[in-house]
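The structure that follows is given in the form of structure tokens.
With one protein chain held back, the other chains of the complex are shown just where they sit.
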Amino acid sequence: MGYDPENPMADRITDIGPPHYAKFYPKVIADNKGKWLYHEITQPGVLMHKAESGDECWTVRVGAARLISIELIREMCDIADAHCEGKLRFTTRNNVEFMVDSKDKVQPLMDDLASRGNKFPVGGTGAGVTNIVHTQGWVHCHTPATDASGVVKAVMDELFDYFTSMTLPAQVRIALACCLNMCGAVHASDIAILGIHRKPPMIDNNRITGVCELPLAVASCPLGAVKPAKAEVNGEEIKTVKVNADRCMFCGNCYTMCPAMPLADPEGDGIAILVGGKVSNAKSAPKFSKLVIPFLPNTPPRWPETVAACKGILEAYAKDAQKYERIGEWAERIGWEKFFEKCDIPFTIKSIDDYRLAYDTWRTTTQFKYTSHTATYTG
Amino acid sequence: MGYDPENPMADRITDIGPPHYAKFYPKVIADNKGKWLYHEITQPGVLMHKAESGDECWTVRVGAARLISIELIREMCDIADAHCEGKLRFTTRNNVEFMVDSKDKVQPLMDDLASRGNKFPVGGTGAGVTNIVHTQGWVHCHTPATDASGVVKAVMDELFDYFTSMTLPAQVRIALACCLNMCGAVHASDIAILGIHRKPPMIDNNRITGVCELPLAVASCPLGAVKPAKAEVNGEEIKTVKVNADRCMFCGNCYTMCPAMPLADPEGDGIAILVGGKVSNAKSAPKFSKLVIPFLPNTPPRWPETVAACKGILEAYAKDAQKYERIGEWAERIGWEKFFEKCDIPFTIKSIDDYRLAYDTWRTTTQFKYTSHTATYTG
Amino acid sequence: MAKHDTPLLDELESGPWPSFVTDIKRQAEKKPECWDILGQLELSFKDRITHWKHGGIVGVFGYGGGIVGRYSDVPAQFPGVEHFHTVRVNQPSSKYYSTENLRHLCELWERHGSGMTNMHGSTGDIILLGCRTEALEPFFWDLTHEMGQDLGGSGSNLRTPACCLGQSRCEWSCFDAEEACHHLTMHYQDEIHRPAFPYKFKFKFSGCPNDCVAALARSDFAVIGTWKDNIRIDQAAVKDYVAGNIVSGGGAHAGGNWGDFNIKKEVIDLCPTNCMWMEGDELKIDDAECTRCMHCLNVMPRALRPGAQQGASICVGAKAPILDGAQFATLIIPFIEVSAENEFENVIEVIENIWDWWMEVGKNRERVGETMMRVGLPTFIKVMGIEPIPQHVKEPRSNPYVFWQEEEVEGGWDRDIDEFRARHAA
Partner (left out) sequence: MAKHDTPLLDELESGPWPSFVTDIKRQAEKKPECWDILGQLELSFKDRITHWKHGGIVGVFGYGGGIVGRYSDVPAQFPGVEHFHTVRVNQPSSKYYSTENLRHLCELWERHGSGMTNMHGSTGDIILLGCRTEALEPFFWDLTHEMGQDLGGSGSNLRTPACCLGQSRCEWSCFDAEEACHHLTMHYQDEIHRPAFPYKFKFKFSGCPNDCVAALARSDFAVIGTWKDNIRIDQAAVKDYVAGNIVSGGGAHAGGNWGDFNIKKEVIDLCPTNCMWMEGDELKIDDAECTRCMHCLNVMPRALRPGAQQGASICVGAKAPILDGAQFATLIIPFIEVSAENEFENVIEVIENIWDWWMEVGKNRERVGETMMRVGLPTFIKVMGIEPIPQHVKEPRSNPYVFWQEEEVEGGWDRDIDEFRARHAA
């Protein structure tokens, strides 16, 4: 018998944590854990890991929307049952991995996957574009400045060939966050698609009393733009807050703290593109993504401007960068002035930092390259 | 007839500026200005500049104390009259340059210089140590934390061979400033010798009224450590200030603004060593000097600790750096952990930044080299 | 059949990438409330704005996290999503599953929720997307009783730890990331389920500096594998790479026209510390200069392996930009052994050292990285009782503004102005 609302605490079970991962290992993994020698990517989406024992683990990586139904999960289970001793895993970027213990089991698995329409694209390995890590957007969150799943679908459709191939100078990691909270490592992605607000919060005086602790709302603003205030609500004076719009940079933190300060808006909201971030410590240290396109409009259902921006950057990079060079490493080698030129992205004042550590980004040397931007001085 | 105190304004002359530089050119300079082809350093301290015309300007560079008497200047004039058509110049680092228009005039000039004891050492060119730019110290200033001329004399005596030779990987520019005001480009020197205070200002309540505008004194502190206060001075209450010593980092700006807040002290004051700065845009962009030795005591007359520190760094650099590599470029290539190890300088918490832009100096990567410092973790 | 017209969303059914719209439609045939997901999302596409209300505190008895409350702001039109709470189910380390386990979970979510999920959330949880408040307790009961599984974190508590796949399938993993992740998750169930911190706190474990779980960018406490001895070189394999018998990078660049592998250009010259060279056909590495950046191993996995003395570096304080700008985690412990043998007690010691301090001085909604920023790295290192080492910073400070302590200064700070004036006339 299940949960009994009458006495909810009866034989309640808590704090048992997740199941032990080892229960879910395919045999070849269980047998060879910690004894892997090397790996090979035999074709896009297919990895072979060789163990000291001589065993091989063949992994087929499949793209997924992340926003998926239990129906689809069940279909994944059918595949795993048919080919993978009923085991599978998900990657840190929301791809699915089907593992088999010998090469000859790969093709049947791939055929099965292929037979299911476009549900299970194989790829996402090596020097290509893998799945976009993303967040909730309009499907579930209350603070988004754009959608997540819709934008991701549109971008991945356009970049699909890069998912199923390994033709780029290095791996390219794209991420989307639907607001500045940046759920996900958007701030350190080769290409970051970021939802931004551009209108200061409204104050809902009818609502603020009760739902909102005013001191917290005031404290929430990193720039002190939220100040205590008074207002009249049907006849009587109430305590509320006011926003100094000129000091607002639309981070949305006040709304997070106070439901009576909504700032989302169809025209105000949209997407900023940041590039050149990386997480790995490979070759160069991790880098933050840099803001190169301050705003693109929200244009559902397919966000053509955002899709074009991502593709443009990716193609300029593919054309110009050296082998192993991440987008950020490329931009730093050629210089950011060249980045804007080669990507044909107009440079705007919005890309010049004026936040806390801004000074460190100013160019304090006479070293620069002449580009289209300096033509007015040299022309 | 000269100045008449009775009517000071009578035929007063003002705003006439400096004499025109061209009046003072040696002929070969006047003839070839803007038409120089190249230069050569034929020996330490001797430069030959070749003009399109074929003319040559031979320059003999001579070290000077900067704090010099008119007697010495007159002696320089004697030399210039004898060899240089009565012309000479001073460099941006306080060396003196005697110029002649042909090679055969160089040796007689050198012999003359040599005949005058150690007054006119020839050198300061190329990959060596040139003159130390420095400031006033105890000879003339009111805010110093150390002397200038004395320390410089002691250090130059020790490094003299580097002044008269060109054996280093690159030029090494040493500078001294006797307080944090840093008169001179100390903040961008290969080796910076910096006078620092370590005791918070005293408040001279007998004096503060009148000599000091309290609001300016309060405003002068970058860390808000100076606050308005009251005190009793022979019976009556006066307005004064107090200092929150724990928030003080001894910059001395309050004393600059308020004579009643002296902070100099025999034990408190001393010298910090900063390294790795550069000004030129050659190869790498200009760099700030970095604090590697937070404090050395003031030990007149010859500051042995400071002299030893400079020499130690210089020799480690000379031994390890690659050709053309400035000290800062060397430290960045090998990593600062290796710098401390190779220079045998103990690393202290004082070298870790906690001022405005500190975050950008934190190590946000797993990339580091194991050194003596990590032995406790790996041992 | 469809309950709402979704002309905009229908546009997302075409194209090669899997369509979440098609998927939801399929689910809707079995779980009609999914039509309302589509309906409300279509409205958002039309209005270009979210239609979810702000927050909503819901949960299960005794837990302060694990559920994110969510209500529609147009419930009349879309009653199926009037309540649409998220349940965060703690994933198993590195996200391996048996179909049996997954099918059971699907069954539970069919019973209690919308049937839609995220596999997985950015932190790592299994995200079960959308259920009514009444369904929360029954679901939790079944999850714990039938499946023996539990919720993950949300709120100001320890968030669900996550790891890369580590030794389970990676030759580079320098410690058992999965076991460390699992052990600490079990060890800190209370901290995960009952908010006691100033703000959220996240653990992530990557087996090597490639950092496949993005620990350095996303976790307050990042454990990243490394080694302290020398890179293991198989010179025979080196020769094979040079000869072209082995494809470089494990084939990661197979699709590009990069020409033949050139060990000088592709490995030696790209080593950031220039500590590699060839002696004849032998590859040499001056390991003392190596920063373990992984590049050479990444390019020649069959010839080069991490050293045999393995452990991890601990970096602290990563976070997203709100409020002071994004932070990467800062290297605090250069090397530490990470092993199940001592039940990770040395790692636990570091963690609790940080927590004790942060819980005391951390302000409300202040991430540990922000607290570090506020007090300064020197203070943080001091309170942690750690020796300052140059490895803590990229470079020494360039300003001279040192906070000297009175006890460090001979004679202390107390001075007599009159005595001073006696020697120095004003």
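Residue numbering begins at 1 within each chain, and the chains themselves are lettered A, B and C in the order written.
Just so we're on the same page, contacts are C-beta pairs under 8 Å (C-beta built on N, C-alpha and C of every residue); 3 or more make two chains touch, one makes a residue touch a chain.
Please read all numbers here as calculations on a predicted model, not as lab measurements.
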{"item": "Contact list for the unshown chain, restricted to visible chains", "value": "A, B, C"}
{"item": "Hidden partner chain, touching residue among A:250, A:303, A:317 or A:330", "value": "A:250"}
{"item": "Residue of B:81, B:246 or B:344 in touch with the missing chain, whole complex considered", "value": "B:81"}
{"item": "Residue of B:27, B:103, B:142 or B:242 touching the missing chain in the full complex", "value": "B:142"}
{"item": "Subunit C residues that touch the omitted chain in the full complex", "value": "47, 49, 51, 53, 73-75, 321, 325-326, 398-401, 423-426"}
{"item": "Residue numbers in subunit A that touch the chain omitted from display", "value": "180, 187, 194, 196, 198-200, 202-207, 211, 245-246, 248-251, 259-260, 262, 265, 267-268, 272, 274, 276-277, 288-292, 294, 331-332, 334-340, 347-355, 358-371, 373-374, 376-378"}
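The working rule: only the chains that are shown with their structure count from here on.
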{"item": "Farthest-lying chain, centroid of Cα atoms versus that of subunit A", "value": "B"}
{"item": "CA centroid of subunit A to CA centroid of subunit B, Å", "value": "50"}
{"item": "Length of the line joining the C-alpha centres of subunit A and subunit C, rounded to whole Å", "value": "13"}
{"item": "Residues within subunit C bordering two or more other chains", "value": "209, 211, 216, 224, 272, 292-293, 328"}
{"item": "Contacts with two or more other chains, residues of subunit A listed in rising order", "value": "281, 286, 357"}
